[in-house]
Structure formats: C-alpha cells, structure tokens
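A single protein chain has been omitted from the complex, and every remaining protein chain is retained in its original position.
Just so it is clear, A, B and C label the chains in written order, and each chain counts residues from 1 on its own.
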Amino acid sequence: MKNSFGTSLSVTIFGESHGDYIGITIDGIAPGVEISDSYIREKLALRRPAGRISTARVEADEFSIISGAKDGYTTGSPLTVLIPNTNKKSGDYSDIFDTPRPSHADYPAECKYHGYQDKRGGGHFSGRITAALVAAGAIISYALLKKGIRLATHISYLHGVKDRKFENLYDDISYLNSIHFPTLSVESGDEMRRVIEAAGKDGDSVGGILESAAIGIPAGVGEPWFDTVEGVISHALFSVPGIKGVEFGEGFRLSDMYGSEANDHYRMEDGRVVTETNNMGGIGGGITNGMPLIIRCAVKPTPSIYKEQRTVRLSTMENETIAIEGRHDPAIIHRARAVVDAAISIALADMLVQRYGTDYLR
Amino acid sequence: MKNSFGTSLSVTIFGESHGDYIGITIDGIAPGVEISDSYIREKLALRRPAGRISTARVEADEFSIISGAKDGYTTGSPLTVLIPNTNKKSGDYSDIFDTPRPSHADYPAECKYHGYQDKRGGGHFSGRITAALVAAGAIISYALLKKGIRLATHISYLHGVKDRKFENLYDDISYLNSIHFPTLSVESGDEMRRVIEAAGKDGDSVGGILESAAIGIPAGVGEPWFDTVEGVISHALFSVPGIKGVEFGEGFRLSDMYGSEANDHYRMEDGRVVTETNNMGGIGGGITNGMPLIIRCAVKPTPSIYKEQRTVRLSTMENETIAIEGRHDPAIIHRARAVVDAAISIALADMLVQRYGTDYLR
Amino acid sequence: MKNSFGTSLSVTIFGESHGDYIGITIDGIAPGVEISDSYIREKLALRRPAGRISTARVEADEFSIISGAKDGYTTGSPLTVLIPNTNKKSGDYSDIFDTPRPSHADYPAECKYHGYQDKRGGGHFSGRITAALVAAGAIISYALLKKGIRLATHISYLHGVKDRKFENLYDDISYLNSIHFPTLSVESGDEMRRVIEAAGKDGDSVGGILESAAIGIPAGVGEPWFDTVEGVISHALFSVPGIKGVEFGEGFRLSDMYGSEANDHYRMEDGRVVTETNNMGGIGGGITNGMPLIIRCAVKPTPSIYKEQRTVRLSTMENETIAIEGRHDPAIIHRARAVVDAAISIALADMLVQRYGTDYLR
Partner (left out) sequence: MKNSFGTSLSVTIFGESHGDYIGITIDGIAPGVEISDSYIREKLALRRPAGRISTARVEADEFSIISGAKDGYTTGSPLTVLIPNTNKKSGDYSDIFDTPRPSHADYPAECKYHGYQDKRGGGHFSGRITAALVAAGAIISYALLKKGIRLATHISYLHGVKDRKFENLYDDISYLNSIHFPTLSVESGDEMRRVIEAAGKDGDSVGGILESAAIGIPAGVGEPWFDTVEGVISHALFSVPGIKGVEFGEGFRLSDMYGSEANDHYRMEDGRVVTETNNMGGIGGGITNGMPLIIRCAVKPTPSIYKEQRTVRLSTMENETIAIEGRHDPAIIHRARAVVDAAISIALADMLVQRYGTDYLR
C-alpha cells in the first residue's frame, strides 16, 4: 500500500490542503487504549505556526475522531481522525499551475499525476497534511507513554547555531515536550530564532537538524534484514516533508572514528546490561539493545521563498522566472519536530505490536 | 514480512554464516529477463575481500540459480539463488557466546532470540549474507541496465580523506563499476588504502561515507507519503550492515544553506526539463524528477577489532574484557559498495514495477 | 494491515453503525479516472433496503468524497468517501450488551476487544459498513467498465428456488445491473420474494447463493501460488457479512464429475483461444484464461430473527434466552449482491493494476 505505513499497527493518510478535511486512519491499535483529547491538542499545538517566524495561515486544527473510539477509549476498530480545513485561500496559488516552484513537489507531481493532481495549496503534498499525522502520532505516543516509552525532539543545529547535547534524557524529554521552540539551551533557541527572522526578512528560508531521543524501549525489537529498526523508522521519517537525511547514533560522524572509538562497550549497571557510550543510537544488527534511540534528521530550508527564481513554463516549454507570493514559513523545523515525533511513534508502535501482539498497547 | 523487502518485486533473504548455504528469492521479476552469469560474478567479485585490507576468509561465491530461470532467462516464477558457504572455521568464534562483542549484533540478538540464534560467525547477522543480496541485486541491476538505468557507488570520504565529486555521471559510473576499490580519484584511493592499512596494523578499523548515483530513472516514480523514494530506498539501505545514516542530495549539508541556495531551479535543456543544481538528489515530494538520484550512506567502522574491549559475561552478569580473535576486516566500506548498489537496485526496481507493471523489466 | 485490502490498489474501511460517519479510503487508483456520482448512487441504491422484505431502517446514503478527487476525476491521491449515519436508534440494541446474539459477532467481538468494542447496532461489524464498500466498489467498477470489464451478480438459489443460469453474459449483466431484486428469471424472483416474505412473517430469515459473472478480463492475470485469482477474490469476498462459502466455476459440483467431464477443452473462435465449457470459471493455475469469471457465494440466513433463542449472560455466566427486537431483514441476499460486486471489483482492480501498472485504470 502506498500512502499507508505499518504492518501490525498501520496508518493511512488522506486529504489535500484545500479540501474540506484532511484525515488519517489508524488500524490495528489495541482496544481499551485511553484517548486524551487534551494531549492530542497539545501535540497539534506544537505543530501549529505561531509568531513572527511562521506562516500567517493559522488553522484551529479542530479534530474529530469519527470511528474506532468510544467513551474516551479505542474500540480496537480502525480509528479515523478528521481535521477540517478552515482557512483556505486558493487565490494565493494561482501562479504555480504552469510554472513549477523550485524544489517543491509541483513538477514531480505533474509527471506522476498527468495534471490531475489537486494543485491548490500543494494539494496532497502540503505540509498541512502533517496535522493528521501529528494527531495519529499523539494517540499512539500517549499509549506508548503508558508503557513507559517517552520521546522528544530538539533542534540540534540551525544554520551555524548549535543546541546543547542531550544530558539527562528523562528531564530533557519532559522539558522539550513543554516548549514550542524546542531547544535544550534557551540561548541557542533565541539565537536560532534570530537567524530565522533574519532569513525571513530577507525573503529567504533556513532548514536545520532535528535530534530525537526515545527511552524505555525494550531490547530485542526489530529484524536483522530489511525490517531493521533503522529501516522502518527512516521509512516513516522520510514522509515528513523537507527531510533529506536520517542518521542513528553518531551517524555520519562515525566516518571519522576508529572502531576503538566508535564501539559501545558493555557494562553492568543496576543489574542491567548497558553500554558506556551510545554511538549506535540504541540499535545493533537492526535490533534495539535497550539503550535510548538517538535519531537525527536533516531538514532542508523551506522551498517557498520570496526571492525571484528560475523555472520553466510547462505549457510552452520555455524558461521563465517566478516569485512565489502568498503565506509561507521562513523555517518549518520547529514545527516539523511534532511531525517527527509522530512518525517515530508510529514506526515504534508498529514494531512493538508486531513483536508483542495486538494487545501490547492496552 | 520481516526479512523480505518490496511489494511488486520483492526479495526474501535467508542463511547463516556457517550454514551450508545462504540464499535469496526474488519474486515478481518479469519473465524473459536475461540473466548474465558473468555480470553476477563480476558484482560478487566487487564484494569479495581482497588483498591486505580485507579479511583472510575468502569465499569463491559459486552461486547457483535453483529456480525461476531457464536457458539464461527468468521464467517469471520466484527465482532463488543459493551460494554455498565453503570456508567456515567455527572454532574462531568460540569466545563470543557468553561475552557479547561491542557494537556487534550479539547482545541485541540474544534479547530477541533468547539464545536460540546461530551464533557461529555472526549467524544470520553476518556480512557473509550480503553475498546473496549482491547476487539478487546483480540480476536486477542487469535488467535495469537494459532499460537505461545505471548506477554506481564510490567512497566519497574515509577518515579524513575525500574523493573527488561526481562529474560526468555516465563515465564515472562506468569507471567505478570496473574497479575494486571505488574512488574517482586514484590518489584518494591510494590514500584511503593507506589509512585502512594503518588502522589494520594497529588492530583497529575505520568506516567512511559511500556516495551512489543512479541515472536514467523516469520522472514520476514514488509516492507522496510513506512510500516516498527516500523512504523506500533508505528502508532497503539500512539492511546493509554497518550503515547508520542515509541522505539524499545535499542531505545534512542543507542545514547550512538558505532556501535561495538550496532550491534547484528548473530550466529547459535539449527539450527536457532539468534542474540547474541537484541538491535534492533527484527527488521532490517523495517522487523522482528525472534528475540523477544521489544517495550517501554513513558506514561505521567494522566493530571487529583486535584491541581489548569491555563487555559483560551474560551467564554471570559480571563485567569482563575481551579481545576478538579470528579473521576480520579493518574496513568493509569498499566491499559494502557492492551491497549498497544491490539494495538501491532492488528498491528502485520495486518502485518501477509497481508504477509500470510486472512486465516493465522485460 | 488488518481492515485493509489490496497491495497495488487498496482500500481501508472504517466506521461503526452508530457513529457519525462510515467511510473508506482507496489508495493507488490512477489519476484521471472519471467519477460518476450518479453511478455511485445507483450502486448504493441497489444495496439499500426497500419494501416489505427489508429492514425498516432506511439510510439516504448521501456520500461525499472528501479527498482524492477534483472536478469529477480522481487526482491519484488517496480517495476517501464519507457516508453519514443519519438514521440511528441506539435504544433498539440495549438488550444485547450482556447476552450475545446467536451467530452474530457479539461474542467473538467480546473475546477480541475485551468489552471496548462499540456495541451499538453491531458497531464496526454492522452490515451498515458495507455501504462504504459499495461506494468504493462503484468508483472502481466504473473505471473497469471503461476498460471493457463488466460484472454483475444474481441470486442463483434461495431456499429451494433456482434462478435460470447465465446465458448471454453481456445482456444478462446489463439486465441484472438495472434491477433491484437480481434474478434472471422474473418468475424465480417472484417466488424467492414470496419465500422471504413468508420467512419474515414467521419471524425467521433465509440465505441463499449469489452467482457473479465478470467479462472482459485479460488472460494472464494472477499468480500461481498464494495470490491466485481465487485466493485474492475469496479473501475479499469473505468480508461480505454472511458469506460462508465461495466457489469458482463448477466449484463443489466438480466433486461429482470425471476429469473427462470437468476439463474445459480449448478451441479457436474468431481468432481467439476459448474454452468450450467454463467449468473452471475462467481461471487455471490461479491465473485468468480470458474466459468469463464465474463466482458463487453462499450467504447464510440473517442471524437476527424474532424467535426466542438460547444464549448466555456473560456477566453471570449463566444460560439465558433472548428475543431480538429492533429492525431487521428476513433476507439480505438481494442487498449483499451489491457488496459482492464491490468486493470482486476491488480484488480484480488490484490484480490488474499490479499486472499492468498504476495508470492501467486511466
């Protein structure tokens, strides 16, 4: 299946930016999983644009669960969340129909859908759709939380500015989940915001690097080939718009290390086997080893910028220039973190349910 | 399915390092695809250890195709390749049963398989298994070649040493596929080999970065959500042992760029729409745009090193030190390139067959 | 995935009888497929209860397509159909919470969902959900029609009454699709209706046998093992509530035939290879042979009857008797035919798209 993910616990996403609704169906979630509307609302709020560094399009994200839930608990049947699109301005996008925007999905979509795609507001490719993903992720991550699995994401790097590294994971995760611009260091956060604002003023945009940590995952989950933990999680993560790289543990930095530096030595700690370092990000041979998962994602700069850009006019096959108007974000990385959390939650839950059975999340 | 990959064209891998055979089944390949034994042998040779920088265990990799082929062509039925394990020395590994080797799969496997896993020579986790993946990849990449799709991989970085970038892709791809230590610059290759040898002499190991390019892929392949080109390819790539990061186009470097630098502008060239740069690596919105695919993988240093390392004795739950004996590689990156080519070929073929139907590869 | 079906073209179903909406998502349908609202409405009408032989609950089945369609054509993105539940009377079902109704899903659902299932009106098990399946099937069968593939279903047998066999398939299919109580012989239809009415008056119910024919399917579709045409179609059909048997061609009657009677001999006809008989129902070795598909389904009597029945009280684990009140059908077979058509259409389309690629249905 194409726009679906997962085998034992799966999601199917649908909707377009300027349709009446976007939505998502979760299939395979256990019956009796508590649903916290306020928790979902919190997660949606973390994704929502806010303040000077975000788009002027603000959606209320009033979701409704139209199937699979009753009296605050999942029923075990497919659970569908609908989110209405209330703030649509199709007029903004009239320019892009014939002149594909650089590094947007416009041109690849044209090649795939032969002109039938809904082009308004990015259609099915719109970052708007990620609200549905965040809602599904929130339902699932709330269930994971009850099983002692916690995760959060911070902006570890943004155009020259570094955040501090994770230290006490439990506290860092709690802290990150309570703030809207997710950095562990307040100063780094302020500095990053300044960089984003400056780019925005210049009609430009920036990307960055998101770093996620997940704790409480049992050892022994994942498969040696193909359905490795890295393979399954990265598969989900590359659906988050703008992500162009995924690494685990020290990732690309391992190319500068000797084996004697990179290897995570084992030792006993409080009667449990732990590793002294966690350069592998909690995964060995494709399988969890009980250490925290550490995942980093490269987020490209938002492709919508105000500067003039070169493109082609598809109807005449001639070169052309465009300036993209309408509302757009100089950065989406602080919002993408909510989507990254959702994607990781979904992927983790699928692997856990496959390992331990349908009722694992109850 | 767990140790399988692909929906329309799929592979299932099996075997252990010290079993009689390793093997792989390809299901969904068109009938009438020519099979070139010499091409498969060539690809297997690129994966095989050779010279001072590789393990002393050398396998002949005599493969046989026991189903799905007749008179040099695929029949359209599941095609199974078997490769016998001829050079097994189980005695070498006796030490590791109770004291898991740092950053090997030993401990995660113990948690997953409760002691029933075949531990000899890494069992199902052994890099040995990748010979089967390379054989399957060779059958598929030969079919892709006939459709005008070519790919190759070089070591773009190894512990401080950089290879030159891709220039003329067609020529670079041909060149790389003809040499055993894949660098575009001979000097960089020599230097990398010196680094590997030095690490080996020191009982240590190194990793590096592999960069792959694929040309000739039609625009319009892939899905907007979940089955994005990046998601599907990375899912396959993280099965290549040692890979801890995957990026597309400029990947993590996009975190240092402005949108105005990162965006790939369009222009007409010879009547075709092309992009002036290829920072997105040939993919937009999860879908191919007709430009070359550019993929980079981080390979960790081989975990098997001769230096003493700290671990635990599982039977007594006490701290312990080990020194790993036996044969092992100070680097596997030059061999991993063949496995990376295979994984990319399999993932690409699956997406192409899904898009264009079963007979696409005929 | 559990409540989903199909690999290349797939559907995911959701909703409960007494929720606000039921719905279905079609993923993998080509862009540019024409959507005929009136055709969908027609198919929904065939499923809708009507007259004395059906339940008193009548739904308008006002559907809306909330994603994946624009200006009367599919966009190629996941297409979601929502149907509101307007005529809900939850009070009717209060009795069944603790005393499972014989041959209903109540007790198995209790074992699976531990009491969290939505029990009102059958919840996710309700025949009501099939309206969504019919809507999806209609979108797909309209696309199949444009490719020359036609199908229809009649009641071939109902409690002692036989319909005539298929004769001229093209005409018979057209005729069946134009009538609400699908029999080829008017007299048989009248007689069947009398049997149903009589059963209804007696507080009882009847089932029957549905026979479907599909013409225009190319030869060479399906797989030899597991994804046989029979396997894929039966997998879909057993989702139609009440179906307890599926056979192809002469099916169970083959147990009374010699090979010399059963074998379908080949001959040339108008330059095409055809078979003289069609005892195999258009399928050999799991693969279509170009002859019409012939499929028969056994439909059990509706389990909701007014007569007193024996059951258990789950809370006290004591024997109990119940009489089911509320609205229910003495027969659903004439309505099930629309669901059967939908299930077959979905299964066929999936196999065709897998064989010929995404754009096949355009």
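Here, contacts are C-beta pairs under 8 Å (C-beta built on N, C-alpha and C of every residue); 3 or more make two chains touch, one makes a residue touch a chain.
What you are looking at is a predicted structure, and each value in this text was computed from that prediction instead of being measured.
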Inset, instruction - Sort through C:D264, C:D341 or C:D359 and give me the one touching the missing partner chain. - result: C:D264
Inset, instruction - Touching the absent chain in the whole complex: find that residue among C:L145, C:I179 or C:A219. - result: C:A219
Legend entry - Residue among C:I29, C:I65, C:A109 or C:A342 touching the omitted chain: C:A109
Inset, instruction - Give the residue, chosen from C:I66, C:L79 or C:I129, that touches the chain omitted from the document. - result: C:I129
Inset, instruction - Using the touch definition up top, pick the residue from A:G19, A:P224 or A:P303 that touches the left-out chain. - result: A:P224
Legend entry - Footprint left on chain A by the chain that the document does not show: 7-8, 77, 224, 354-358, 360
Legend entry - Residues of chain B (touch criterion as defined above) contacting the omitted chain: 1-4, 6-7, 10, 12-16, 19-23, 25, 27-28, 31-32, 64, 66-68, 70, 73-80, 82, 112-118, 123-124, 362
Inset, instruction - Please give every residue of chain C in contact with the chain that is not shown. - result: 1-5, 7, 13, 100, 102-109, 111-112, 124-125, 129, 157-160, 199, 204-209, 218-228, 230-232, 234-239, 241, 243-268, 271, 273, 275-276, 279-281, 283-290, 298-305, 307, 309-312, 314, 317-319
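Going forward, only the chains that are shown with their structure count from here on.
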Legend entry - Relative to chain B, chain with the most remote C-alpha centre: C
Inset, instruction - Measure off the straight-line distance from the CA centroid of chain B to the CA centroid of chain C, and report it in whole Å. - result: 45
Legend entry - Centre distance in Å when chain A and chain C are each reduced to the mean of their C-alpha atoms: 38
Inset, instruction - Among the residues of chain B, pick out those that touch two or more other chains and give their numbers. - result: 7, 224
